[in-house]
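Shown next, in C-alpha cells, is the structure this report addresses.
The complex appears here without one of its protein chains, the remainder shown in place.
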Amino acid sequence: MSIGTIIGLWLAAGLTVIIFSFIYKDNPFYKLGEHVFLGVSLGYGWCIYYYNDIFPQAIQPLTEVGEDARNWLVLIPIVLGLFIILRMVPSLAWLSRFSFALYIGGFAGLAVPNVISGNFLPQLTSTINPIGPDWVSAITQLVLLVGVFCTVVFFFFSWEHRGVVGKIGRVGILYIMVAFGASFGYTVMARVSLLIGRIQFMLHDWIGSMTGGG
Amino acid sequence: MNFVKRQLPVVIAFCFGVALWAQYYIPSRASNQALETFTGSWAIILAGCALILGILSAIHHHWTKIKLKKPGFGYSIVTLSCFAFVVLIGWFPIQWPGFSDVTIADGSFFDWIFLNVFVPLDATMFSLLAFFIASAAFRAFRARSFEATALLIAGCIVMLGRVPLGELIAIPNTDISMTSIAGWLLNNPNTAAYRGIILGVILSQVAISLRILFGIERTYMGGGD
Partner (left out) sequence: MAEQRTPFQKLAYSILNLDRRIIFTLVFVCVTAPLIWPIGMDFTPTKEVRDAFDDIEALEEGAVVLISADYGPSSMPETHPMYITLLHQCFRKGLRPVILTLVPSGPGLANRGLLDVLEMENPDGSLMYPGLKEGVDYAFLGYKPGGTAVMLGLGQSFVTTFPNDYDGDPTSKMPLFREVSRLGDCAYIFDVASVGYPEFWVPYASERENVPLSVCCTAVSAAQYYPYYQAGLFRGLVGGMKGSAEYEKLMNMEEILGKIPPATNGMDAQSVVHVLIVLAIIVANFFYFVSRRWEIQEGGRS
C-alpha cells in the first residue's frame, strides 16, 4: 500500500469521525468539516464543468485546427451563456431572460409530445387490461384498476368530495397511505444502507489496512 | 425597450417551443439536425453556464460574509480557501509530486482529493440520516388514525419484507412469506397509487409547458423591469 493511499485512508477516516460527531451534538469540528465539504464540492464542480462541458462544447469548436472545421455557430450559445452569468450584475440581469426563454421554452415544447406518447399513454394502457384468466390475476387487476381510479378521483378538486365522490376519495387516500408507507419502509432501508456503507469503509478499508485484512 | 426586456423573451420561448414541438411530427433531416444542434450543443452549454452561475453565487455569498465580518465568517474563509485550492489543483495542468497525472485525470491530485475528501464527507453527511430516521420512527410515528395505521403497517411490511429476514417470516408449506406479501403490496396497491400520482404529474407538466409557451407563466424571467 503506497504512502499516498495510507494518508488518504486516514484522512477519510478522520473526516468521517468529524461528521459523525454531530450525532452527539453540533460542534466546531463538524462545522469545519461541513464548510470544507462545501468548498471542495464548489471547486470540484468548477473543474468538472470546465473539462467536461465548457471546454469540449464551447472552447474546442472555436480553436480546433486541422481537418476539423471551426464551428462558429457555437458563439450563439456562448453569448447566451454569458448572459446567464451576467445575472450576477443587477443592471444587466435582464439579459439572462433571453437565455432562459430559449432553454425553458424549447424544453416546454419538447416535453408535451414526448411525455404524452412516451409516459402518459403507456401508463394508461397498462392499467386497463383484460381481467383474468385466473381469479388471482383477476383480483390483482381489479385492485390496480380501482386504485388508479380512486387515486385520480382523490386528486380531482374540481368536484367537492362529498357523497359518492367523497367515498371514492377515501378509498384513494387508503391506497395513497399504503404507497407512502411502502415509501417510508424503503426510505428507512436507503438511509440504513448509507450508514452500513460508511461502517464498512471504517471496518474493512481503514481498520482492515492496519490489520492487513483490507 | 420594454418590448425587448419583457415581450421579446416570451416570443422567443413561444417560437422555439413550437418549433421543437413540431419537430416531433416532422422528423426530416433538417429538423433532426436542428434538434441535434439545440440539445447536443446549445442546451448543454447553457446548462453548464447556469451551474457556473450557481457556483459564483455561492462564492459571492461567502465573500460578502467575510467582507462584512458577519458571525461565522471564519468558516467562510475555510470554504473559499478549499474552493481555491481545489481549482488550483484541478484546473491548471500542474504536475504535483507523487501523482502520475494532471488536472482531473485518474491518478491526479484532484482525483486523490475527490476520493479521500469529497467522497467520505458526502457519504458520511447522508449516513447521519439513518440515526435520525430511527429516532423519528420511535418518537413520532403513532397510529393515531386509520390512515396512519395503514401507513405504518405497509411500512413495517416493506421493511421486513425487503431484507433477507423476510423470507424466514413465512407460513410453512406455502409460498406466503413477508417477502411475497411485500412484493404483492409494491406491485399492486403501491403501483396503483403512484400511477394515479404520475398521471396527475404528467398532466400538470403538460399544463405548465403550455402556460410557458403561451406566455402565461413567466417566472423564469425573474423580477425587475
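To keep things simple, chains are lettered A and B as they appear, and every chain counts its residues starting from 1.
Simple rule for what comes next: contacts are C-beta pairs under 8 Å (C-beta built on N, C-alpha and C of every residue); 3 or more make two chains touch, one makes a residue touch a chain.
Just so it is clear, the model here is predicted, and its values are computed rather than measured.
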Listed residues B:Phe14, B:Phe83 or B:Phe114, member touching the removed chain: B:Phe114
Of A:Leu11, A:Leu32 or A:Ile48, the residue in touch with the unshown chain: A:Ile48
Touching residues (missing chain, whole complex) on subunit A: 23-24, 41, 44-45, 48-49, 51-53, 56-57, 60-61, 68, 107, 110, 114-115, 117-119, 122-123, 125-126, 144, 179, 182-183, 185-190, 192-200, 203
Contacts of subunit B with the absent chain, listed as residue ranges: 32, 35-37, 39-41, 43-44, 46-48, 50-51, 105-106, 111, 114-115, 118-120, 122-123, 125-126, 130-131, 133-135, 137-139, 141-143, 152, 155-156, 158-160, 162-165, 167-168, 179, 183, 186-187, 190-191, 194-195, 197-198
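Definition applied: only the chains that are shown with their structure count from here on.
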Intercentroid distance (Cα basis), subunit B paired with subunit A, Å: 3
Of all residues in subunit A, those that touch subunit B in their complex: 4, 7-9, 11-13, 15-16, 19-20, 22-23, 31-51, 53-54, 57-58, 73-74, 76-78, 80-82, 84-85, 87-88, 90, 93-94, 96-116, 119-120, 123-124, 127, 140, 143-152, 154-155, 172-182, 184-189, 191-192, 194-195, 197-198, 201
Subunit A-facing residues of subunit B, complex: 5, 8-10, 12-21, 24-25, 37-38, 41-53, 55-60, 72, 75-76, 78-87, 90-91, 98-99, 103-104, 110, 112-131, 133-134, 137, 147-148, 150-159, 162-163, 182, 184-186, 188-200, 202-203, 205-206, 208-210, 212-213, 220-222, 224-225
